[in-house]
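Excluded from the complex is one protein chain; the other protein chains are retained at their positions.
What follows is subunit A.
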């Protein structure tokens, strides 16, 4: 396996995702002779994992079972060890599309952070593109290099440990796209422009605060970027539930207990509703929004160099 190429069976050295159920999962590094503890008991890598198909159900020592999944950037994003605040797949999706990334694209990124976006970028530009990622925090840069090695994508990425605002991306005139997720992106717009190809390219800056966006937009305009556009994307997740609503007793039950009258007078229910007047409830399927959701991650400002 690697993060850019699917494999069928689990091999020694792979990074796999142990799926315990409902958003509960974690990554493991598969190694001969190693064991992993789960709440359902122990998983022995040599016998339980290596050689098995990805997507298999693996029975743990206490008799419970888990699924072992092939890693993807999206699963990694949900499970990676946080060293910083990270970007999630909803933002990553629109960033990837709006930067027009595809196999062969050359991308510059700063900062590397925990590598959530980096993995997604590498996946998209492989096998002929490249990611130049800049991280000013030495330990984080080193950790990112290590992860890229473990995930079999080191040939697709160059991690540079420097301050992008002072020293830029370490490359010039080669990038198709630049992405910035730093506290003062306006200080890096000049460097971004020189990293982009002479014939042009796309840029994106992610900032949580509108004041940052304000300054970034001014800098972009100053440096001649066009098509400057700021947007925000939010994900709304729905739980699928069967809902039962009680039918009020209006004193009619005794008079008329055929359900046909009720059904025709109630067009609001959807799916395959089931009215049971004996029990006095109506059932229907509903997509129920979560009680609390992410209301803001950051503003995304896109622009074109042409």
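Definition applied: a contact is a pair of C-beta atoms (placed from the backbone, for glycine too) under 8 Å apart; a residue touches a chain by one contact, two chains touch by 3 or more; residues count from 1.
The rule is short, and it goes like this: contacts and distances are computed from a predicted model.
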(request) Determine which name in "Hemoglobin linker chain", "tRNA (adenine(58)-N(1))-methyltransferase non-catalytic subunit TRM6", "2-oxoisovalerate dehydrogenase subunit alpha" or "Origin recognition complex subunit 4" the UniProt entry assigns to the undisplayed chain of the complex. (result) "tRNA (adenine(58)-N(1))-methyltransferase non-catalytic subunit TRM6"
(request) Identify the residue among A:90, A:158 or A:283 that touches the chain left out of the display. (result) A:90
(request) Touching the absent chain in the whole complex: find that residue among A:36, A:110 or A:124. (result) A:124
(request) Pick out which of A:59, A:79, A:161 or A:283 touches the chain that's been left out of the picture. (result) A:59
(message) Looking at the full complex, which residue from A:61, A:214 or A:283 touches the chain that isn't shown here?
(response) A:214
(request) List the residues of subunit A that touch the chain left out of this view. (result) 4-6, 8, 19-23, 40, 53-57, 59, 63-70, 72-74, 89-90, 92-94, 96-98, 100, 102-104, 120, 123-124, 126-128, 199-200, 210, 213-214, 217-218, 228-240, 270-272, 285-287, 299, 301, 304, 306
